[in-house]
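Only a single protein chain was left out; the remaining protein chains are all shown in position.
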Amino acid sequence: MVQLDKLALCAVLAVVAAPAMAQQADFKPETLTVKETIDPGPNVLVYQQEWKGAGSIAVFGKDDLAFKGLMASGSMGQMLVSPDGKTAYSQSTFMKRITYGDIEHVVQVYDVAKLTPVKEVSLPAKAAMTLGYQPMFQASADGKFLYVQNGTPAASVTVVDVAKGSVTAEIPTPGCWGIYPSAAGAYKFSTICGTGIFQTYAVTADGAPAGKTDSARIFDVNSDPIFISGVRVGGDLLFASFNGTLYRLSDAEAAVKTVETIKITDGVDGKWAPGGYAMMGYAEKAGVLFVAMHPDAGNGSHKNPAEEIWAYDLKAKKILSRSAVEHVASFAISADEAPVLFGLTEDPKMIRYTSDPKAGFALTKTGEAKVTGFPFVAQVTP
Amino acid sequence: MVQLDKLALCAVLAVVAAPAMAQQADFKPETLTVKETIDPGPNVLVYQQEWKGAGSIAVFGKDDLAFKGLMASGSMGQMLVSPDGKTAYSQSTFMKRITYGDIEHVVQVYDVAKLTPVKEVSLPAKAAMTLGYQPMFQASADGKFLYVQNGTPAASVTVVDVAKGSVTAEIPTPGCWGIYPSAAGAYKFSTICGTGIFQTYAVTADGAPAGKTDSARIFDVNSDPIFISGVRVGGDLLFASFNGTLYRLSDAEAAVKTVETIKITDGVDGKWAPGGYAMMGYAEKAGVLFVAMHPDAGNGSHKNPAEEIWAYDLKAKKILSRSAVEHVASFAISADEAPVLFGLTEDPKMIRYTSDPKAGFALTKTGEAKVTGFPFVAQVTP
Amino acid sequence: MISLLDALMERLDRFAERSARTMAKTNGRRSFLAKTGALVVGGGLLPLLPFDRTFGQAHAATPVTDGDAVSCEYWRYCALDGNLCSACGGSLTQCPPGSEASKVSWVGTCRNPNDNKDYLVSYNDCCGKPICDNSPFCLKSVGERPGYRMGLHNDINWCMANASKGYHCTVALLVGLAE
Partner (left out) sequence: MISLLDALMERLDRFAERSARTMAKTNGRRSFLAKTGALVVGGGLLPLLPFDRTFGQAHAATPVTDGDAVSCEYWRYCALDGNLCSACGGSLTQCPPGSEASKVSWVGTCRNPNDNKDYLVSYNDCCGKPICDNSPFCLKSVGERPGYRMGLHNDINWCMANASKGYHCTVALLVGLAE
């Protein structure tokens, strides 16, 4: 044991010791390296939110849930991923003493392949410190601007020019919440207001505010409140209400307009309703909407995790399938013709479900991975 | 519902709204305050270590484990509590981006009654970032100086003058580990060295280094390594070895000397040995040593949590009782004639055990509380 | 009540709009931040919102006789999303020692099963310490609404308007009868 321990200490102190050891026998010491990039292939990124320390973006292989590593973020953060999956962003909070003292709100920009932060942008320390919700942190369709939801509690939106690494504007959006950037055309974003209207804020090419336009009343905030987690359906925006009404809206013009409303629970027994955080996903190729549903809905049940996920045909306006799931609170779906769905539970864990187009897109569990913190936002990348 | 929601919003916006509400009915709105001090009485303080965020010192009532609140600390920290229980200290790490970036090692001084930090001292950023061990962070007997174990990995000790809030010295202690301040007399501390000796470092009244004295060889580092978690027995220091040998040492003179060695497992079947982190506690009034023991000991078992805690009579040199416990990895005991023992498990939770002097100080579980993080250090206060 | 609310909201709006105009006139981002930061903390918004300054001085914690204040099922917690201060060294109406009471809050409407009346409950966060995960984490959302109705929203850190923004735990004060 004496000899072993001496050897061990030598190994620790390295340089000269290593060749000496190699001489001992027909043995080649292994070399320590840092893996340069993650294995290629499509991924699922999950924001693992923490409230007293460093949150992170976890990267899993889409096909096998192989854990590829994580990117460091701060407290009470949000995540955004570029459409090509190559760049990720977090917006989070850093305090001098972690939970008190001087505060910084920071956007971090990451090279996903290298799992490395490549840029930081300091923000006005007003960012909304909420549970993970995609509408809290968005980008313009071309990725030029990032939009950060502020809440002090007065609502406003900070506009960040990513290339310049600087803030171009703080746009007051009093009484409104959530950021829904235009999918095409000029820079603008819409937001949901407490009066039941949407407001649309134009942004110049320099990132300056350029006026706002009110919509007509879109929904009744008292009788049919909507969730802020909307999805894109074609060029339109789609929201669900606590009661299961879908609001399909167009933001193509200056003001948001209602395209149609659909009640997905009509004719279904058991008081089912949508619930959770990111509770909808739209599979564009299939034309199918997935919605996280819970039974016996009532006042206060709107955050109940799903007991079923429904596949809903938006054209035919009918339920294609209802799949029992493990208490999914948020989910993300892939863009495949047979979409793959990644559900986040409050345990917390991530569950992978494949869908079968021939069986009304019914879901089958095909994997499970451990996640940490409060994971409410996920995104699938190509 | 409309009316209710309006009311609610008013309440949030306060000032003018509050009196208006009070007029509504025979109802007195409650007032929000901050409790000024914790409820009086003896406590148990637990350091809840975190490795990616804010650790904390949790305060529980000694008698009922009532949770009295916590004090904020940083990452990878240590705790120290003054003998009167009125002042607590933590030494921990803060980084600009929590897990990377500019680093600060900081001592925080807390008013326990107010659960509030009252002072900070910046340290050389060399402090040992270890699991919780009391010998990593100690104070002189009179509380004037704090001693912080450094490891870069070179070992040294930072001396802090608490009243001045400043560092007075960094004393190199190459090859040695753990800080054992003198219990009385001049300022000095001893430390355990990898050669099996102890070194004793004198410190001037100004906190400057004043020379060191080597002991003779105290233990064989290869055949009978000792744990660093020692306890005071009378004026002496007592350590246990991985094999169950007790080393009673005197640090009264310039150099540490062996007083006696005792093998507590002689004549006991089952290969029992001490194990864990803070695995000993000495009840001065009773003259009884409590030791966390696990069976089937062997190479690598020395951190196994306890399956039994033995009460050992140091004078009579015999086992008074063996109590089965729930996997206790560290514990602290009270100074009572019938000591109360607080065990920390790796679940993690804290378990309260009372001892019965009439039954050889056998332990009975009398409570349980949730703790968080990595809790390896606890202290009972008057 | 409605006119009061409108007046407050209008003042809030005007404040936010004025900030935006101020920004347009400044040269650099930093000077803008410094200026509006000072406005918000010093002169603009906060004097409208401080619960803790409104109701006055300290008093003993409300004794709880109508349920179990350290259980998520306690009636006052019908819209509480967070850790219970009542099990974290505070009480239903007291932040734990060493923490800061939030200056703003969300409000729930909960039915007291003992008198079958609906009460307005202000859920203030206590701030400036690590999240108190020694105490139970509760999630109830009766009457809760998304952030477009901020005063009814419980997914946000209500320490947002305090100097120290770390979320510690949540209290539940009765502030009105919902008749």
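By written order: A, B and C. Residues from 1 in each chain.
Here is the rule we go by: contacts are C-beta pairs under 8 Å (C-beta built on N, C-alpha and C of every residue); 3 or more make two chains touch, one makes a residue touch a chain.
The structure presented is a predicted model; accordingly, all values stated were derived computationally and were not measured.
Within the whole complex, touches from the chain that is not shown fall on A, B. Only one residue in the set B:Pro42, B:Gly143, B:Pro172 or B:Gly234 touches the chain that does not appear here, and it is B:Pro172. Of the listed residues A:Val107, A:Ile192, A:Val288 or A:Val371, the one in contact with the hidden chain in the full complex is A:Val371.
Although one chain is not drawn, the whole complex shows that of B:Gly101, B:Gly185, B:Gly235 or B:Pro382 it is B:Gly101 that touches it. Within chain A, the residues in touch with the undisplayed chain are 4-18, 20-22, 24-25, 27, 29-38, 48, 50, 53-56, 58-59, 67-72, 113-116, 369-372. If you put the missing chain back, the residues of chain B touching it would be 51-52, 75-76, 93, 95, 98-101, 103, 124-126, 128-131, 133, 149, 151-156, 166-167, 169-172, 174-178, 191-194, 208-209, 221, 225-228, 299-303.
FYI, only the chains that are shown with their structure count from here on.
For the pair chain A and chain C, the distance between C-alpha centroids works out to 26 Å. Averaged C-alpha coordinates give centres for chain B and chain C that are 36 Å from one another. Contact of a single residue of chain B with at least two other chains is seen at positions 5, 53-54, 72. Taken residue by residue, chain C touches two or more other chains at 9, 49, 104, 128-130, 143, 145, 149-150, 166, whereas all remaining positions touch fewer.
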